[in-house]
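Missing here: one protein chain of the complex. Every other protein chain is in place.
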Amino acid sequence: MSNTTMNLSDVKFAPDDFAPLNQAQSADLIVRPSLSYWQDAWRRLQKNRRALWSLYLIVGLLAFSYLLPLLVKFDPVGQDLTQISQAPSLGRQSLLVDTTPWEGRFAEPLAGPLGATVSGLQLVGEAHTESVKLSWQPVPGAVAYDVFRHLLEPSGPTDLGLPLGQTERVDQVYFEDRLKLQGVNYYYSVRAVDVDGNHSGYDTIEVKPRHAISITEAVKRGLVSGDDAATAIGQEVELKRHLMGTDYLGRDMLARLAYGGQTSLFIGIVAPLLFVAFGVLYGGISGYLGGRIDELMMRFADFVIALPFLLFMILFRVAMGIGPGESGIMPMLIALVVLSWPAAAKLVRGQVLQLREQPFVEAAQLMGANTNYLIWRHMLPNVMGVVLVSLTFSIPTAIFTEAFLSFIGMGVAPPTPSWGAMCNDGVKSFLSHPHELLFPALFISLTVLAFNLLGDGLRDALDAKMKG
Amino acid sequence: MTHNNHRMRSQQSASRRFFTAVACSLCVLLSPLSLAEALNYETRSVSFAMRQEPPDLNAMTSTDTTSGFILDHIMEGLLTYDPKGNLVGGVAERWELHDDRAIFWLREDARWSDGSAITAHDFVFAWRKVVEPATASEYAFILFPITNAQAINEGELDSSELGVRALDDRTLEVSLHQPTPYFLSLTAFRTTYPAKQSFVESKGQRYAADATDMLYNGPFTLTEWVHGASVAMEKNPYYWNRDNIWLNRIDVPYITEDANARMNLYRDHKIAVADELVSESLDGALQERMQIKTFLDGAIFFIEFNYRPDYPTRSLYLRKAIQSVFNTDDLVYKVLGNPGSYPAYTIYPRWMKGAEDLFVREHPPHKPDLNVEKAKGYLEQARQELGVDELPPLTLLADDSPNGQKTAEYLQTLLTQSLGLDIRVDVQIFKQRLAKMTAGDFDMVVSGWGPDYNDLLTYGDLFASYNLNNRGRYNSEEFDHWVSVAQSSLDTDARMQAFAKLQELMFDNVIMVPLYERGKIYVQHPRLHGVLRRAVGGDPNFNFSTIEPPADQ
Partner (left out) sequence: MTEFIIKRLLSGLVTIWFIATATFIGMHAVPGDPLANAKAMKPEIRKNLEARYGLDKPVLQQYGIFLTNMLKGDFGISFTQKNRRVNDIIREHFPVSAVLGVLALIIATVGGVVWGALTAIYRDRWPDSVIMFLVVIAVSVPSFVFAMLGQLGILGVNKWLGFSLLPVAGWGSFGHMLVPALVLGLSTMAFLTRLMRSSMLEVTNADYIRTAKAKGVSPLRIFYKHQLRNAILPVVTVLGPAIAAITTGGFVVELVFAIPGLGRYFVQAVQQLDYTVIMGTTVFYGAFLVLMVLLVDILYGFIDPRIRVGKH
């Protein structure tokens, strides 16, 4: 090649020599239309079953996040305090109950040394998830009573379960439990306490509350009309269905997963689109211009690459700040773009530098193609394959970054749902309510998986010379 | 070729050696011997996991609770608390409190961990140092009842002018510029701990930076401090009351912020107390029959409002509307679901003492009348009061702690659904929340307050117009008046009346809306006894802990 140029420089040319050849020359017809590269790639991709299924999965996830909320009326913020952290279910029956505060039971305190044990512990009224009412016989010498709740039958005085509280008044011989009651078996224990803090023996009772909703809440939700409120008490109503359960505020997980998907997928897809686009532009210009400018531009890109990525993501997130009512999506998007573009830029620059030396580009140049034509007709389509593959592989990284930052509390601002933030919320209660972590983690994994497999498929199909 | 073969062989034998070495070290390193245990009756030692590295063990400047936990084991003031929470003699064996002065007589057998006697000069040195501006102690105000303390701290006087004198090595005289009924309780607080001048000055900047850079006078000494990883304390052989200290060693082999990790360490029998658990982990704890305990740590949470001009929350009716829809029961029992926490109706914790009985029993707080219709009426009045047709969006500031975030999210939905208010949640890290509060960049804040000392005043003066912690700038002459009564009256009944008056003002004017009274949940080994949990001062405290012998012995 260098020989040719050297020889050419010795030859004297006249302007006429550079007139375009006759268009009708048959030599051009042998060239396959460049479009078929993409058609060919598509055909190859279709043969790759894994990649194709991944593509369907991605479309499905997008539809789940963006279309489903349009079709079904989802409420990601509505709090259902009667169904907090509920496992996936197909709806449940709930008892309508009156929740006016209980006046309680009192008994004249008995003097004397602390009695041996509490007796007569009994349930007052029906036990339901809005409240469990207990009362007992006064114990001589007691100034207060400790009330406990256990999931298992107590085995001894240090195994009474959850301390629900201590009675406030000396003559108080009742307790009303309202703490996160579930429809499971509870063992309530009560023991007396004297002035010096000594404990008496305990009495235990087994209680299984029914799921209930207060009548005022039911009226508010339109489950019962306000006029029937008085007569409806004791009847059952069907509560709102939560197919994927609810979270710690009784919010519908399905709705939050869909809306959370909007956040996660938006950041995961738009950020790579932006930084890859910027990288293409930057790398393209750098590679095309070459020389000193190229060197300078690449130097700068190297600087940005050298920034410790996660540290700067966190730093940017804090530096940009998230104002009241803001979701925090924009700061994260900007931070991702600012820190991630150099990889694409370097990739594209390398490709452009290679392409510039390719025979077909030189041929086009010789044939008088202008810069525009060269860029749009030759450079871009040839770079596009590599760019597309790199874009596909950037998406899982972006989604992971969002999840990771939200997980350590440095991501989107609450109450904006995102899969990462939902994982962060769910991890605390993994042992008791695993669905709160498993569902969002599953969605993250599926998305990442799908984009990785699609990226593999694309790379094979486009035969882009990339590794890793 | 042969050369390569040889190299390969030597590589192979090298790798074989390597694997043997790895296998051996694995056996050694994995052996359970090297691992901590929850408690040991024989060696009288107990293990615990802290939440974070102690930030500042210099008692003169320390402000945080984590450092307080360590400091209250290794240091002691003039007075201290007994297991029942009563003030008793510490370094001082006798004392007198008058209107204008206090005198303390120090114990003859009070010693530093280097064996030297603790003298009145050690208190004079430490207290002067605390109020010196160069020390930049944030808790210098604790000493402000002492004559000239404030002027010294503001740079107007030299620290030698501080109203504290060593009459002799064992007698300390403090002059007070106004009657201070709660002064004795201040002498049990860490800011008033003694410091030995020669030692502190020999250490310079390094003082309290490591275990060897400190001198101790408490029941224990710090013997090991691996930053971020572990701390260990051992019984102080020079402590005057050593005969009443049962434990030999308090081990803190783990420092972790993660409540699940603490729970797992307890489960794995590595620590005897797993503190500050999240309510979500309790079902598991019950299934494994752990001994669950709770205690109120003195922190009260409330919605604080912005009273600066132009903020809609300056309207009493808007605040009343919010008061009339917020149900503390729902927040505590359903949203937070934390068994140790209680619904709150006032800023005073339920365990605070009044004149005779608990304050809450002597002066029960008003409970708001929850009524959405009435609230809507208030809202209408608020619009008229503010002269607007539509209320602007309100910013609800909160910090990113799990409870702060949960509360903010709950309040947002509650106020939006019941009152139709447009609430914008602004969740920030703790220091940004504080900066925004100080700058007045909010309408409402989910805020909290913990006690500095064991007196109602630490809560009561929060909304005094001059209090720098009154970041919403509430300003009322009536309120300030009652605060000044509570501050300086020596008559207990009159003080309690003043506190009751303040409580009433807070309710009637909706100065703030109480959210909840925070309780901490923890699990404790059934054989460990006498772990003190305290709202004021270092917490938890193992000074009086004992271990029951195992059942089979």
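In this document, chain identifiers A and B correspond to the written order of the chains, with residue numbering beginning at 1 in each.
In the analysis below, a contact is a pair of C-beta atoms (placed from the backbone, for glycine too) under 8 Å apart; a residue touches a chain by one contact, two chains touch by 3 or more.
Worth saying up front: this structure is predicted, and the values here are computed from it rather than measured.
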| item | value |
| --- | --- |
| Per the touch definition above, residue among A:316, A:341 or A:439 touching the missing chain | A:316 |
| Option from B:184, B:434 or B:505 whose C-beta touches the chain left out | B:434 |
| Listed residues A:42, A:303, A:360 or A:376, member touching the removed chain | A:303 |
| For subunit B, the residues touching the chain missing from this view | 25-26, 29-30, 32, 34-36, 49, 52-53, 55-58, 61, 63, 133-141, 153-155, 205-209, 213, 226-230, 253-258, 260-261, 264-265, 267-270, 400, 428-432, 434-436, 438, 450, 452, 467-469, 471 |
| In subunit A, positions touching the absent partner | 299, 302-303, 306-312, 314-316, 318-321, 396, 400, 403-404, 407-410, 420, 423, 427, 430-431, 437, 441, 444-446, 448-449, 452-453, 467-468 |
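Throughout what follows, only the chains that are shown with their structure count from here on.
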| item | value |
| --- | --- |
| Between subunit B and subunit A, distance of the C-alpha-averaged centres to the nearest whole Å | 34 |
| Contacting residues of subunit B [partner subunit A, same complex] | 259-260, 278-284, 286-287, 289, 291-294, 329-330, 333-335, 337, 339-340, 342, 350, 360-361, 393, 395-397, 400, 402, 405-406, 408-410, 412-414, 417, 424-429, 432, 442, 526 |
| Touching residues on subunit A, where the partner in the complex is subunit B | 77-79, 81, 84-85, 150-152, 155, 158-159, 161-165, 168-169, 178-180, 248-249, 318, 321-325, 409, 413-415, 427-433 |
